[in-house]
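Before I ask anything, here is the structure I am working with.
The other protein chains are all here in position, but one chain of the complex has been omitted.
Letters are used for the chains, namely A, B, C and D, taken in the order the chains are written, and counting of residues starts over at 1 for each.
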Amino acid sequence: MKWKNYLIMFIMLFVIWLLLNNSLKIEIMLLGLGISLILPLLLCGKCEVFSNLSLSPKAILYSFMFLFTFLWELIKANFDVARRVLSPSLPINPGIVEVKTKLKSKIGRVILANSITLTPGTFTLELEDDSLFIHWIDVQSDDVEESTRLIVEKFEKYLEVMYG
Amino acid sequence: MFIAIAIVLGVASLIGGYIAIHHEKLPVAIIASGLVSLFASVIFLLLAAPDVAMTEAAIGSGLTTLIFFYVLNKIRQRND
Amino acid sequence: MVNIMLTIAVSITLLSIVVSMVRFIKGPSSADRIVAFDVISVSSVALIAFIAALTNRIIYMDVALVYGILGFLGVIVVARYLERGL
Amino acid sequence: MIKKILIIALLAGVGLIFFDLFNAYQGNETLSKTANYYAENGAKDVGAANLVTAIVVTYRGLDTLGEVTILFLAAAIISFALKFRKEDFIPNRPVRITSELLDSASQVIVPIIFMVGIYIFINGHLTPGGGFQGGAVIASGVLLMIMANPNFGISHKVIATVESISGIAFVLIGVLGIVLAGGFLDNTILPLGKLGDLFSAGVIPVIYTFVGLKVGAELSNILVTISHAQNEKN
Partner (left out) sequence: MDNNLMEIIGGAIAIGGSIFLLLGSIGLIRMPDVYNRIQAGTKASTLGTMLSLLGLFFIFPGWFGKFMVLIIFVLITNPVSSHILARAAYFIKVPLTKITKVDKWKEHQEIDESRRAHLRKVKINKEGE
């Protein structure tokens, strides 16, 4: 489905153009329309990042829910960092664990890895097929299923609907 | 206020320049020189020269450093 | 009032740049230094935004954009150099 | 040891001399004659909100042409110096493959970077950006594409075409200025418009678009050539 990739890229670029110019004058809109129609054609000979994105109403609802979950986790992560950094004994217990993911689409995996990087105490070290290797600042379990449940599932249930 | 910012950034870029000259590892020296350009660009901004600041950020701190690393990679391959 | 608050924010951001500079000087490996470089460049984006607000000029924000793009690329190029992927 | 002390003493002496100069310096209270002319008539003559752009593109337009030519020469010399024989070339150099994450994320980030670059050079007459900065940003987008796939080959022909077309267009606009208006690179061949609009300042946005494309193509050419040279056998 190449047209869908093209459409989403076009919308993204057009919105960014409007945000950058910060105005809704007609000549700016027309120029931006032209540029964001041409640019994906030049850049995307073979790229297919957005092609698995589902555009059903349920997916859109879920993406909002995902956004809120993510922002909440991001704020929690920062207070977690603050607590660890400021306490004199430096309570860390680091290790690298393996988790599994069911996601197949590229953009879904990127968003999953980025969200894991920005949530409390974890970041993605490597993606390989269906396993992610994660550096965990406070290892609670070195079992694959248990850590999958703790780290991945809260995001995956939304991302699965959004990107399949 | 702006003078205080400029002094702090100036001292930081002096330290960066010292590292760039005296460090024995070449990559570290290059990163340090990139850091100097980074601070210099903020100082240009404080002096109300956004054009110069932008050029410094894009070319001085950006592309020059990156091209240095490409060349360094080439030299390293030859030495191995 | 707002100016005082922004001045406090600028001072704290500057302090963060200085503290990261310590890691840049100490850092045992090159990777440590690049982490410090990353944090410094992201903090500088915030610093430029604060300067733009203090001088009340929106055009300074463009500099912050260029800064963000090239800081990101710098980190990636150095990392690829280190892992011999260039 | 003595050498170090000598160096420090020398530096201190130089610092003292400069401190004297700095102390005795008194800034000009009034603008000089040229600067005064620019400050008073710049906006009226040219219609650009950014006076630096007005000076760089119209009053000193030939300088810009020269700078672009110098950049072109540098790019040409680099491609000439790094030219290698076909048999020395490793087509698929075994490098460590990129992380899947960078590969996917770059497909989202590269269009954004290109958009920012285009925004910077189209708005050259309103914001501090301009052709050179925008071109550098576009070249960094190309660099990210190379970074995501080290064996990625962007064809030199495309770059060369973009570059020569924009170079010729730049000169043609200058010549049009002689024909239709006062002189080389006169910007009044298009209406000046209202100060601060996107389509204002006559021909400056058009010129800056071409300068941006040209600079972007030249810098990308340098980057692609250097990246290609990594594939050479030693």
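Everything that follows uses one rule, which is that a contact is a pair of C-beta atoms (placed from the backbone, for glycine too) under 8 Å apart; a residue touches a chain by one contact, two chains touch by 3 or more.
Owing to the predicted nature of the structure, the values given are computational and were not obtained by experimental measurement.
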Discussion item. Based on the whole assembly, the unshown chain contacts which displayed chains?
Written reply: A, C, D
Discussion item. Going by the contact rule already stated, which one of D:S99, D:S166, D:T209 or D:S227 would touch the omitted chain in the full complex?
Written reply: D:S99
Practice prompt. Considering the whole complex rather than only what is displayed, give the residues of subunit D touching the chain that is not shown.
Written response: 91-92, 94, 96-97, 99, 101-102, 105, 108-109, 112, 116, 149, 151
Worksheet item: Of the residues in subunit C, which ones touch the absent chain?
Response: 1-2, 5-6, 8-10, 12-13, 15-17, 19-20, 22-23, 29, 31-32, 34-36, 38-39, 42-43, 45-46, 49-50, 53, 58, 61-62, 64-65, 68-69, 72, 75-76, 79-80, 82-83, 85
Discussion item. Considering the whole complex, not just the chains shown, which residues of subunit A touch the missing one?
Written reply: 16, 18-22, 74-75, 77-78, 81-82, 84-86, 90, 92-98, 110, 113-114, 117-118, 121, 123-126, 131, 133, 135, 137, 139, 142
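Note that in this section only the chains that are shown with their structure count from here on.
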Worksheet entry | subunit C and subunit D, separation of their C-alpha mean positions in angstrom | 23
Discussion item. Where in subunit B do residues touch two or more of the other chains?
Written reply: 50, 53-54, 58, 62-63, 66, 70, 73
Worksheet entry | Of all residues in subunit D, the ones touching two or more other chains | 116, 120, 128-129, 133, 137, 140, 143, 227, 230
Fill in: Touching residues (chain side subunit C, partner subunit B) in the complex
7, 10, 14, 17-18, 21, 24-25, 30, 33-34, 37, 40-41, 44, 47-48, 51, 54-55, 57, 59-60, 62-63, 66-67, 70-71, 73-74, 77-78, 81-82, 84, 86
Fill in: Residues of subunit C that touch subunit D when the two form their complex
59-60, 62-63, 65-66, 69-70, 73, 76-77, 80, 83-86
Worksheet entry | Sites on subunit B touched by subunit D in the complex | 50-51, 53-55, 58-59, 62-63, 66-67, 70-71, 73-74, 77-78
